[in-house]
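I am attaching a structure below and will ask some questions about it afterwards.
As you look at this complex, bear in mind that one protein chain is not there, while each of the others sits in place.
In order of appearance the chains are A, B and C, and numbering begins at 1 in each one.
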Amino acid sequence: MKKRGRGMACMWYPIGFTVAANPSAATVKVNTDGSATLLTGTVETGQGALTVLGQIAAETLGLATDDVHVVSGDTDVTPMDTGAIASRTTYVTGNAIVRAAEKAREILFEAAAPLLKVKPDQLEARDKRIQVLGFPSSSIPIGQAVQHSESVLGNPAIGSASYNPPTVEMDPETGQGKPFNTYVYATQIADVEVDDETGEVEILKIVAVHDCGTPINPMLVEGQIQGGISMGVGFALQEEILFEEGRQINPNLTNYIMPTSLDMPELEVGLVDNYDPTGPFGAKGAGEPTAVPTAAAIMNAIHDAVGVRITALPATAERVLGAIIEKQEAERVASH
Amino acid sequence: MRALDYIVPESAAAAVALLNEHGETACPLAGGTDLVVDLKHSPGNIQVLVDVSGLEEFHGIEETEKGLRIGSMVTYGEIMENPICIEKIPEVVAASHTVGAVQTRNLGTIGGNLVTCVPSADSAPALMVLDAEVTVTGTDGDRCMPIEDFFIGPRKTILEPHELLADIWIPKKMLGKPSSFSKFGLRKGQALALVNVAAALELDKGKILEPRIALGAVAPTPIRALKAESHLAGQKPTADLIDEAAQIAVTETKPIDDFRASANYRRQLIRRLTQRVLTQSLEIAAER
Amino acid sequence: MLVEINVNGEPRSADVPPETTLLKMLREDMGLTGAKLGCDVGDCGTCTVIVDGVSVNSCLMMAARANGSKVTTIEGLANANELHPLQEKFEEHGALQCGFCGPGMLISAKSLLDKNPEPTVFEVRDALAGNLCRCTGYTKIIEAVMDAGREMRSGQSGA
Partner (left out) sequence: MATRTKDIRADTEELVTEAKAPSRQPLTVPTDKPVAYPLDLPEGEARLRTPAVGQRASRPDGRLHGLGQTQYIDDITFPHMLHAKILRSEYPHARILSIDTSEAEKMPGVLATLTGDEIPENSFGPTFQDQPVLAYPIVRHRGDGVVAVAAVTEQQATDALEKIKVEYEPLPHVFDPMEALEDDSPKVHGETNIYTSKTIKKGDVEKALKESDHVFHRQFRTQMVEHVPLEPHASIASWDGNGRVTLWTSLGRITLGREDLARTLAMPQSKIRLIGTVVGGNFGGKNEITNEPILALLSKKAGRPVKSVFTRGDEFISSTIRHPFTMDYTTGVDNSGKILARKIRLVLDGGAYCSWTGTTIGKGSILAPGPYNIDNILVEAYAVYTNKTTTGAMRGFGAPQVCFAYESQMDDIADALGIDPLEIRLRNGFSENSLSPTSQTLQSVALKESLTQAAERFGWKEWQE
């Protein structure tokens, strides 16, 4: 018979390396037509990092996403970056980009201030213009400011900067310290059906609500969450590298079982409204944490459905059925 | 992939002649979903591929006086879309649907699946409960046999090196017979069967008539559960009777312990799946 | 041996060793690198192309067997002026992340919509089960296919 169950799990997860320095550097150049180029040493590994980083540069310069071209991943061209690891790109590289773009913007404010007859600190970059704070009608296009700065003042609009999250060494005896600058939080809830005759677990739905600070690009954050959950589903129910005398016996995609489109449930994703003042425009990160609570939520849902606690992953149908039978036996013994 | 020769014969007779000539070094190529993988990783002594996939003699699905003929080179995709198959042999269609994924079903042929003869072949149990027969063609002409007799062991059939599986016949009286197929794998998509089971039966005045149960992945070859069948024959169907039959079926199997599942777990699955296909077949029969 | 195919509407030919797979011929002899090699044994689906109207794993199909066939690869979906509705919707939904599964996924989706213009979500999942993706959880991919189906049915697009 199929038994329904629901389970939740929440989690916390840090951004960046554990104490160790993990800096990023960035260079932002603004062109005379008001478009811009961002140089970053990170690599696009699928998350949409380059799109997010471009959006951060654009935001700082008052531009649209499409105005910023992102150049990445060439040690001859792009500045130092610790890389696509530890959910750090939006936060650490993003913070470096904000600082680099601010330097370029400062040059533009210096150039625009006399033209708009105000002081540089009375200016803002917005809607592709440099404008007087609170007086959008008093403004010039960004391209004009670049042009003026470059060809009249001889000062091209370019900025480079770096960022490393501040941490405090952990005490070697007690581990006390500040290993990370910030953390994200999340909850996932799973709705499952367990066949108590075969042990098969079908996940009907997973609701996932994550904190990533400000979502720089909500669509890409959703994509991270949905993908992380699929990795969590595999970890929970299917995936395991098996060994025989130190030799892997299933090193192929026929026998290493990972989720297909038929194995993934309906997903509902939500983002909490949060703002981290230490992140770029309040952002933290979203990559890894998405895969963290899924397995726990599913195991709690299995427990809710059939009353067994799975203590070793993956919860294959065989393992779940074994636990169900063990429980039935125990109950039988107890009732005698 | 190692160097090979590739020959496209014009006829079944030409293919047989080629196979005869090259003996063990030649191998007929059907869909290739198993063979091409083997050629990449364990080519053995194969030096010549004889591509029989396009031979007209081995294609087509027709209903005749004798029954339903499925050419050995018919793909799973073709079976799934064929109106005669959908109407007359729905559990073969259902079994076809569980093979690999769309891409493999479009390449893989029903004949290839039977000739590869892995114990978990999904089409085998579904065909066995319909008393399917196969025709084999070779240098000495054609021979015909019940499908059970075609399998010898894991990856081993009665085919001589010069022989080819030509077609599969389902007797007329078995067409449209109430039947059901069930497969249990380690996931929903692209699953290999831990156990697959098919059943077919009829109800005559409330009693079970000519029951058939066939199981895959539970023994060196796909098997019929004959004792379980005879336990059901002529009986009034009850839940207890079905469970008894399912438990008898378990005793007729020899499942293995491997990294996919233990023999013990496979036995539990055999019982549950057998119960389920029998129950479903009875429901279908009762509706008639 | 000489293999002649019509690929994306163009007659092409290549002289390849007989043991060449269709995938290898497309990628190495015809410069069509859209179809990928992800597992080389038909599990991952990154090599999916359409041969004579049906989707296949081109890593499992011998090039010689495709001789005389009509082949559609990912490079054949768009033209110089517009994207295929599936490509448009995949882009709009952010359906692909690392993108390696993309060409195979889109070809499988096209093959589905060609046969079944109004699929259910389950039918979409079933049609894509031979295309593994590790990035997306398939969610946005499925949404994009459903959306592209709607667009194609409403005839807003030329494809």
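Descriptive notes on the structure:
Operating definition for what follows: a residue touches a chain if its C-beta (ideal position, glycine included) is under 8 Å from a C-beta of that chain, and two chains touch if they have at least 3 such contacts.
Every value quoted in this text rests on a predicted model; they were computed, and no experiment measured them.
Touch with the chain omitted from the figure is made, among A:N95, A:N164, A:N217 or A:S261, by A:N217. Among A:L115, A:V272 or A:I325, only A:V272 touches the chain that is left out of the view. Listed for chain A, the residues touching the missing chain in the whole complex are 6-14, 17-20, 41-46, 48, 50-51, 54-56, 58-59, 62-66, 68, 72-76, 80-86, 126-128, 170, 173-180, 182-189, 191, 205, 207-211, 213-220, 228, 231-232, 234-235, 239-241, 243, 245-248, 251-253, 256, 258, 268, 270, 272-278, 281, 284, 287-289, 291-297, 299-300, 303, 309-314.
On the side of chain C, touch with the chain left out of the figure occurs at residues 1-4, 8, 10-14, 17, 27, 30-41, 43-44, 46, 64, 67-68, 73-83, 86-87, 90-92, 94-96, 98-103, 106, 132-135.
By definition in this document, only the chains that are shown with their structure count from here on.
Between A-B and B-C, more contacting C-beta pairs join the chains of B-C.
Counting partners per residue, chain B has 101, 188-190 as the residues that reach two or more other chains. Residue numbers of chain C whose C-beta contacts span two or more other chains: 41, 43, 125-126, 129-131.
Against chain B, in their complex, chain A makes its touches with residues 197-198, 200, 238, 242, 244, 249-250, 254-255, 257, 259-263, 316-318, 321-322. By the touch criterion stated above, chain C contacts chain B in their complex at residues 1, 17-21, 40-43, 45, 48, 54-57, 59-62, 64-65, 108, 111-112, 125-127, 129-131.
Those residues of chain A whose C-beta lies close enough to touch chain C in the complex are 45-48, 219-220, 222-223, 226-231, 252-254, 258-262, 264, 267.
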